[in-house]
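Left out: one protein chain. Kept in place: all the others.
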Amino acid sequence: MLASHTETLALREQFETPAQQKEASSLGMWIFLVTEVMFFSGMFLAYTVYRAAFSQVFSVASNTLNVVIGAVNTSVLICSSFTMVLAVHAAQIGSRKLLILFLILTMLLGGVFLGVKAYEWNQKFEEHHVPGPTFHLDGTTQQGQAQLFFSLYFAMTGVHALHMVVGVGILLTLLIQAFAGRYTAEYNTPIDIAGLYWHFVDIVWIFLFPLLYLIGRHHH
Amino acid sequence: MITEAVQERETYLNASYGLKSWLLTKDHKRIGLLYLGTITFFFFLGGIFATLIRLELLTPKGDLVSADIYNKLFTLHGVIMIFFFLIPSIPATLGNFFLPMMIGAKDLAFPRINLLSWYLLVIGGCFGIYAMLAGGVDTGWTFYVPYSSTYSNTYVVATGLGIFIAGFSSILTGLNFIVTVHRMRAPGMTWFRMPLFVWANYATALIQVLGTPVLAITLVLLICERSLHIGIFDPARGGDPILFQHLFWFYSHPAVYIMVLPGLGVVSELVSTFSKKPIFGYKFVAFSSVAIAVLGFLVWGHHMFVSGQSVYAGLAFSFLSYFVAIPSAIKVFNWTATLHKGSISYATPMLYAFGFIGLFTIGGLTGLFLACLGVDIHVHDTYFVVAHFHYIMVGGALMAYLGGLHYWWPKMTGRMYPEGFAKLSALTIYLGFNLTFFPQFILGYLGMPRRYWTYPDEFQVLHVMSTAGASVLAVGYVMPLIYFIWSLRYGEIAGPNPWGATGLEWKTASPPPAHNFDETPVVTTEAYDYAALEAANVG
Amino acid sequence: MHEHIDSIKTYAVVFVALLFLTWTTTFVATIDLGPFNVVVALAIAVVKMMLVVLFFMHLRHSTILMKVVIGGGLMWLGILLLFSLADFGTRGWLPVPGK
Partner (left out) sequence: MGTELPLFPVEASTVAPQVDHLFFFLLAVAAFFTAAIFVTIFYFAIRYRRRSESEMPVPVHGVMALEITWSVIPFGLTMVMFAWGASVFFRASRPPDGAQQIYVVGKRWMWKLQHMEGQREINELHIPVGRPVKLTMTSEDVIHSFFVPAFRTKADVLPGRYTTTWFQPTKVGKYHLFCAQYCGTKHSAMIGWIYVMEPQDYQTWLSGGATGSLASTGEKLFQDLACSNCHHLNDQGRCPNLRNVFGSNVLLSDGRTIKADEGYIRESILNPSAKIVAGYQPIMPTFQGLVTEEGVLQLIEYIKSLTPKPVPAAPGTTTAVSPRKISKQ
């Protein structure tokens, strides 16, 4: 009874077969991720241009970020990617319990990441590292160029965090549906696709971490 | 009796009734019509701004509107025509309606996303209209910093948000088309059996997906810069305004191919159907669309030859610009060759196709002048550029759109438009168009800068000619509006295939049933196989 | 389409590798390698990306089409960076201000 219900839910009318539908969905998601790459690309370009021009100041500014926190947060995100892939795995083998467990874990880890991020942002406000009239960075006379670094820092981590928030929202929806028993070993495309998204957001951070926190620890 | 038969048959139009059945529809055909209504509205809105621009320029003095209003007029004209009319025009209306049918699919891969795209366009449009009513925006459609970020005191943020949202509509349409073409083709519909319109929309979709996100982030950065003063492009803090131009044109040059590629696709359909011949060099025409899409991403710096960009970058961008011209040339030559020994009909859509080929050629060839470094230092930001792009976008893309609309009108509505009236309007548009924009080439070479509210006296005669042409043009555009609406009720009933065309969309009833085909078609012939069509009709 | 299910062990290995690389990149940043700090940091990031894409996102079991899609996306990112930097990098080659 339930199975046949999910069956009809699963295959939308424009498709001929479930395989066609699944392929279409993951192709759609991959293409969407390409658009995301291009979306971030504008900020990466700005970063590259200004870092090349003002490498000394960028290095001073980058040194004010806390590497330990950054590294820990990177690890948190990697853990969340791991639990996400386990959730996909659980869905594939049809284990509802594990699926729910791992979805919850992933969301929790995502939440931890965002919490740490919020803490870091708050630090920036306290240290006057937020671009604007009150901005001040010690160790350089180039306050304007230093602001560029922090503008990029906020833009990049901000857009990334926004993606995390959206990701957590998606996982929440999936979780509710998983509770309702919507996903089975036969039909779990949405979990798969959400996984792709989550991993993508992780990858963005994998680049942001060295670019913002690490590069320029040593500058002459 | 025929009428009765038509009325009783179930079509996508009478499958369900009521506003809700339209606003919540997932049928690509209905969504196509929703788009049609939306962009028609925006076209006339943009057209009213154009009319006011032309009236102001009738005299050298600024005597109709104030300088600030004039600046808002051309900005809103450009923004609306580009982002809310031409970019969605062919893909979202004709493409939406016919792309799935032409490959024998029941719908697009993601119908709900398709509906979402339309809502995004409407929401984006609402932001645009809000900006317009609240006081307008005066940055030009190019939004160059630091003017837009710091100096303008108009509604830049609202407009930027509107374009940002409309951009997502465009991205999602593109995404939908790509997946549909890859995954939804009917059995037997191989890549090289696809109609060229599908190829063109596929190539367009690639640009939409790869380019639009960069515009989106550029607008986000601009909005942040303007509202939070983060300094990304601020020279006082070491920021570089030319970085903005790179980001903007990385999207906006390819975007011109978003605007023209679908038109090129329509013309391929028209030329074939109305000469009853397969397109000469099908594969070349098909690949040239993809080539244009790809090469189009390598030339954006040709908008920045005198901007303070390095001369060496200018050199590279000029060089590469000429590469895009070749696939365009290939198309024009192949269409011409297709006509050879054809059976050429002068139906209205074909007149538009002829008009398109001529005007696109002129517009494209003048693009070569602009891509030429030595000439561009003189004509950059003059009316020469204005003439160039109107030749391609109005003479080209818009003509193709109108041609396609006439061609598929019977399929969409089940009724014919009045042929005589339509021919008259096509002719009016053609004459009015040339009178409006040809003098602008001369003006441009004389040195008349664009975005000028007032101008030296000696340019007046040419401006008067241009304004006169624009009035003729306006009449030409209002005519289809009238007779298309008229035909909905009084037009002659159209059969399933009034033109003797070969595409799958003509193999189903007019208007089509909600699921397009009564049974999934199986394709056994190449595209444009008129002999097979005839054999089937006889047999 | 045949669905390929990876073992949890594979995932665990990849997971550990990712954590290890995170630690490595952080550690290497404390050593002064001159210009190579940048190279190493980005190289490690690329390796991590590949691990995530190939294993967690199952690209290694995906069709060629998906690989083309990803490759294309990265190429376009490259186009944007390369051509823009071609401008910034050649400014001042001609000894005329602003050319």
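By written order: A, B and C. Residues from 1 in each chain.
Methods note: contacts are C-beta pairs under 8 Å (C-beta built on N, C-alpha and C of every residue); 3 or more make two chains touch, one makes a residue touch a chain.
On a predicted model such as this, the values are computed, not experimentally measured, just so you know.
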Partner chains on view for the chain not depicted: A, B, C
Omitted-chain contact residue, chosen from B:453, B:477 or B:506: B:453
Selected from B:55, B:123, B:290 or B:325 as touching the chain missing from the view: B:325
Sole contact to the chain not displayed, among B:361, B:413 or B:516: B:361
Given B:13, B:55 or B:337, the one touching the chain that is not displayed: B:337
Positions on subunit A where the hidden chain makes contact: 56, 141-142, 144-145, 220
For subunit B, residues in touch with the removed chain: 59-60, 62, 67-68, 71, 138-140, 144, 146-147, 150-152, 235-236, 241-242, 275-278, 280-284, 305-308, 311, 314-315, 318-319, 322, 325-326, 329-330, 332-334, 336-337, 339-346, 354, 357-358, 361-362, 365-366, 368-369, 371-378, 380-382, 442, 445-447, 449-462, 500, 528-531, 534
Residues belonging to subunit C that touch the chain removed from view: 92, 94-99
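Here is the rule we use: only the chains that are shown with their structure count from here on.
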Chain pair with more C-beta contacts, B-C versus A-B: A-B
Distance between chain centroids, defined by C-alpha means - subunit A, subunit C (Å): 15
Computed distance of Cα centres, subunit C from subunit B, in Å: 36
Two or more partner chains touched - positions in subunit C: 65, 72-73, 76, 80, 84, 88
Of all residues in subunit B, the ones touching two or more other chains: 182, 210, 214, 240, 243, 246
Of subunit B, residues touching subunit A in the complex: 105-111, 171, 175-176, 178-179, 182-184, 209-214, 216-218, 220-221, 224, 228-232, 234, 236-240, 243, 246-247, 520
Residue ranges of subunit B touching subunit C (in the complex, touch as defined): 182, 210, 214, 240, 242-243, 246, 250, 297-298, 300-301, 308-313, 316-317
In the complex, subunit A residues that touch subunit C: 19, 22-23, 26-27, 30-31, 33-34, 37-38, 41-42, 44-45, 48-49, 52-53, 67, 70-71, 74-75, 78-79, 81-82, 84-86, 89, 92-93, 195-196, 199-200, 202-203, 206-207, 209-211, 213-218
